[in-house]
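A single protein chain has been omitted; all remaining protein chains appear in their positions.
When the chains are written out, they are named A and B in that same order, and each has its own residue count from 1.
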Amino acid sequence: MSSLKTLFNEDVKVFNVGIPSFADDLKRQGVPVVHVEWRPPAGGNKRVIELLDRIKAWQAEYQTQAKS
Amino acid sequence: MATKINVQAANKEAISRIQTAVPVLKGLGIAKDIVPGMKKNLILHAGPPITWDRMSGPMKGAVMGALIYEGFAKTPEEAEKVAASPEIEYAPWHEHNGVGPMAGVATASMPVWIVENKTHGNRAYCTLNEGLGKVLRYGAYSEEVIARLNWMRDVLGPVLRETLEIKGEINLKSMIAQALQMGDEVHNRNRAGTSLLFRELAPALLDTSASPSDKKRVLEFINGNDHFFLNLSMPAAKAILQSAEWIDGSTILTVMCRNGTDFGIRVAGLKDRWFTAPAQVVKGLLFPGFSESDCNPDIGDSAITETCGIGGFAMAAAPAIVKFVGGSASDALNYTQKMYEITEAESTTFQIPSLDFRGSPTGINLLKVCETGILPQINTGIAHKQPGIGQVGAGLVNPPMKCFEDALEAYVETYVP
Partner (left out) sequence: MTIRHVIRKETYFDSVTLMQITNEVKKLQGVENAVVGMGTDFNIDSLKRLGLYSDAFAGITPADLLLCVQAGDDAAADAALAAAEKLLTTRKKASGAGTAFVPPTQEAAAKQLPDANVVVISVPGAWAAREAEIALRAGRHVMLFSDNVTVEEELKLKTLGVEKNLLVMGPDCGTALINGVPLAFANAVRRGDIGIVAASGTGLQEVTSLIHTMGYGITQAIGVGGRDLSEKIGGKMTLMAAHALGEDPATKVIVLISKPPAPSVLGPLYAELKKIRKPIVVYFIGADPEAIRKEGFTPAHNLQEAAQKACELSGGKAVAVPMTDADAAAKADGLRLPGKYLRGLYSGGTLCDEAQRLLHPVLADLYSNTPVKGCQMLHSVHKSEKHTIVDLGDDEFTRGRAHPMIDPTLRQERIVIETADPDVGLIAFDVVLGYGAHMDMAGEMVAAIEKARKASGRKPVFAACICGTADDPQNMQKQKRTLEDAGVQVFPSNVALIAFVKRAMAGKGV
């Protein structure tokens, strides 16, 4: 878990979600980066996203107990 | 329903049962004697529930052949009439604790394998594999097919039954684990499994009371059919997944299956419910002389192997499979890698050598499939859409997303306040 309090002293480590070339540029500079080959959840089905988010919210209390 | 459900905990319980299940081959029996709810006029089939009028060619052919075999009809024309009549009942194998490959048609007098999960006590059943080409499971119903079924009932079944009485039980879990390390994925590739089985059975078989020619014929029968083991890997997978039926709140899949018309799934937390959508066309390599227009949609209960983390999920163990869609060995690796994204655990028993012996992706999570949009990957044979012609190729296929979307709706309706 990062925070603005500590960010300026941390090594920048990146997830790149979307345009692959951003990750390529970071790789070339030796910055730790994982490219996420993102696609719309459930093929873009908004209803499914809504249902998943409802489940996430319903289970939120268990999430905070789990390790981050 | 406002019960306090912890989804993660429910899934953990499901995974724990799946990991600790130990399917063993106990023996054989006749379906009507041992399959729960079996009766003379009941036809069990692969896939989710379906009526005669909606069945595809191979399934109809298999039903017709089975009716002739059971004596309900003398000719195919007669069999068709009987099949459509109220005299005959149909039910999915999955609702009777079993599985069947391709059409998966089973009737009362057929011999079936008995597989028992030693850890939890549940049992699963499956018919014996007839071989390749013109066979009942591909919808063939010729005299040759019926004659073979008769021989299986009269010779093959009894000989193997006695063999297992002498041998004792055979641990299928460890046999599958070994086969996975010998180039099988135990859905489309079963050669190693069949070989291992042959080895286990042969000495005991020689000690049975069968005639020398029967013994030889039985061994030749097994030897001549690379997929003989499939009819054991499938009920083994079924017995493993059955242990997770049913767990409140769990989103782990316990069934993926097809009947040639529909694809169906079941979820551990949604007791007895089916979620179906049209079965897809398989993309693959076809045998000489066949084209895409000859192919039947996806059919069979063999997707139980994928549901269990083997079959297509262990494609990295059988790279030859992926050539079916012109891919390379690294594609096979990739397919398996993708499956880790939609599963909860890695198998503690089924390991994949080319992934550094990583456990195969186990426990398909409905929520992860929906979130990522990654559909389970299935390898399968392709049947000719007309009955009686047989296999026309093999390839890769996915379930339709709709099954998972519907299951998700049902889950939220059932559990989320």
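Here are a few things to note about the model shown:
As a convention for this text, contacts are C-beta pairs under 8 Å (C-beta built on N, C-alpha and C of every residue); 3 or more make two chains touch, one makes a residue touch a chain.
In this text, all values refer to a predicted model and were calculated from it rather than measured experimentally.
In the complete assembly, the contact with the undisplayed chain comes from B:Gly289, out of B:Gly71, B:Pro86, B:Pro212 or B:Gly289. For chain A, the residues in touch with the chain missing from this view are 1-5, 7-8, 10-19, 21-22, 25-26, 29, 31-41, 49, 68.
Interface residues of chain B with the unshown chain, by the touch rule above, are 132-133, 285-289, 320-321, 323-324, 326, 328-330, 333-334, 337-338, 340-341, 371-374, 393-394.
Here is the rule we go by: only the chains that are shown with their structure count from here on.
Here the spacing of chain A and chain B, counted between their Cα centres, is 37 Å.
If you check the complex, the residues on chain A that touch chain B are 39-43, 45, 47-48, 51-52, 54-55, 58-59, 62, 66. Residues 6-9, 367, 370-373, 401, 404-405, 408-409, 411-412, 415-417 of chain B are the ones that touch chain A when the two sit in their complex.
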